[in-house]
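Every protein chain of the complex appears in place save one, which is left out.
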Amino acid sequence: MSTTVVQPVPRSFGRMMGRSARDWAPAVAIFVLGIALWEGLVRGLDVQRFLLPAPSEILSTFWDDRDTLVSAGLFTFKEAVGGFLIGSAFAVIVALVLARWRPLGNALMPYAIAANAVPIIAFAPITNNWFGILSPTSKMAIAAVIVFFPVMVNTLRGLTSVRPESVELMRSYAARERDIFRRVRIPNSLPYLFTGLKVATVLAMIGAIVGDYFGGSQDALGIQIRRSAGIFAFDEAWAAIFVASVLGIAFYGAVALAERVVLSWDPSLRGGRE
Amino acid sequence: MNEQAAVVSLKSVTKDFARGGVRALQEIDLEVRPREFVSLIGPSGCGKSTLLRIIGDLVQPTSGDVAVNGKQAHQARLDRDYGIVFQDAVLYDWRTVAKNIALPLEMLDWNRARRSDRVGEMVELVELAGFENHYPWQLSGGMQQRVSIARALSFDPSLLLMDEPFGALDEMTRERMNMELLRIWEESGSTIVFVTHSIAEAVFLSTRVVVLSPRPGRITGIVDIDLPQPRNTDTREQERFFELVTQVRELLRTGDRSGEELPA
Partner (left out) sequence: MLRRGLVFAAVLAGLWALWEAYRAFGVAVRLTWPFEVNERTMPHIHDMIGQLFEPSRRNGPLLIEVLGKAALFTAKEAAVGFALGAGVGFLIAVALVHSTLLQRGLLPYIVASQTIPILAIAPMVVVWLGGRGLPGWFSVSVIAAYLTFFPVAINALRGLQSADPRAHELMSSYAASRWTVLWKLRVPASLPYLFAAFKIAATACVVGAIIGELPASIQDGLGGAILNFNQYYASSPESLWATNIIAALLGISFFLLIVLTEKLVVRRAPEHFV
């Protein structure tokens, strides 16, 4: 669920996913097929409907409950976004500090990577005790901590993986550290930062929702899911999951869009010269 | 020879790399006069790139004196007395060609109009008109190197340090770039210190060729290249060219065999 350093998406990934409409056709075909199959199997084989309702049922349940679900979704979404922003902001600041004072950064990097391996979400009961079980702040805090390490490690990687000649070039211009940061390290780190941020959106959503499993406000999506599953109202649970997925994808998409705008110069995002 | 007039003055420069106790350069004495084109040539590992970086104050010598334009190398770097070109173009992916060339000018706090004018001049100089708004990944290797040269010259340094700038290019592009470089050298009136692996390139481009021995690098010999200026494509086919190439080659072989110095 958490990640260590992830390289910026290589060009080959774009190629793997496919660029043109023709490339996406098989995916769309399978989607349609998959939904149809799901619907067909559930109806036809009378699969335990209460476990895995047909898509049509999920959608209709969603529609019926849409007010509660959407408001719960937004409540949780706010927790996720809040945690994402706080965690990422801290992460970037810490990464800048560690890149500036390299010996410190080198010493602490392995610990940051190890800290990333800690099941942070298990600390949810503690933040519940700190901020109150009903307060969105407790889930925001968990989301922030979960987001912090991957973003920090990725950004630090981006700030430091600069070719020696680039730094020599700047030194030949009598540049100070400040200039080297501004003109070389920071622009160089942006692809890495965005890779981290995209991962962070997913982590923040999951952190916010799953944090609720240790207790939370009735207004939150995670509690809705847990409650519905608890009374075997699985269509309601799936409808809530549907909302969570839509919000998650939207969140990820927003960051991906921002990435395209900021990194307009990056050929790997445009499927450039292969 | 008036010492004050020397653009680069190296006296007994020695470089040890502490980590391995490796001596990279031994007692290098060299002077480069204004408007010269001096090539440093030697086998891999002879320290020629290190020597270039010592001139540029990017590496500190273990002992010896380095003066550039009559100042300490350190001061010369702070005063931005030289431009440097690496084997890799080292362009910034997020900047267009124009903005890459303008980088040192931004560092020098030139205003936008002045920067724009100068970039225009440099683009003309390296014959890349029309490509100002391209990104590095859209250019060929040779074109990227031209941007790198334009950038190095953009602030009119009197000295140009070049570390095997054409090493990654194919032979034909390389010969073409050699001609380009000579033209640029003439037009800009700068002094050039040029590191290369290629004997033919060194002889073709230079006024003098400095031959270094394998590690620890010493000056095996210096060959005055008395080929007529300006050089052109015919130069490579003259008899004198081959004689000089042979001379350099022999010096390289001698350095290889015994590591002893021969008179220049």
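A and B are the chain letters, set down in written order, and residue numbers restart from 1 in every chain.
Everything that follows uses one rule, which is that a contact is a pair of C-beta atoms (placed from the backbone, for glycine too) under 8 Å apart; a residue touches a chain by one contact, two chains touch by 3 or more.
A quick note: this is a predicted structure, and the numbers were derived from the prediction, not measured.
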(request) Kindly name the visible chains that come into contact with the excluded chain. (result) A
(message) Looking at the full complex, which residue from A:A36, A:A107 or A:A254 touches the chain that isn't shown here?
(response) A:A107
(message) Going by the contact rule already stated, which one of A:A54, A:L169, A:I186 or A:I225 would touch the omitted chain in the full complex?
(response) A:I225
(request) Write down which of A:S88, A:N116, A:S189 or A:S217 is the residue touching the left-out chain. (result) A:N116
(request) Kindly state which of the options A:A36, A:I93, A:I126 or A:A254 is in contact with the chain not pictured. (result) A:I126
(request) Tell me where the left-out chain touches subunit A, residue by residue. (result) 1-4, 10, 12-13, 16-18, 23-24, 26-27, 29-31, 34, 48, 51-52, 102, 106-108, 111, 114, 116-123, 125-126, 128-131, 137, 160-164, 167, 202, 205-206, 209-210, 213-215, 222, 225-226, 229-230, 232, 234, 237, 240-241, 244-245, 248-249, 252
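In the analysis below, only the chains that are shown with their structure count from here on.
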(request) Just give me the whole-number Å value for how far the CA centre of subunit A lies from that of subunit B. (result) 48
(request) Would you mind writing out the residues of subunit B in touch with subunit A in their complex? (result) 53, 56-58, 77-80, 82-84, 86, 88, 90, 92-95, 103-104, 106-108, 135, 137-138
(request) Over in the complex, which subunit A residues touch subunit B? Could you list them? (result) 163, 165-166, 168-169, 171-175, 179, 183-184, 187, 190, 265-267, 272-273
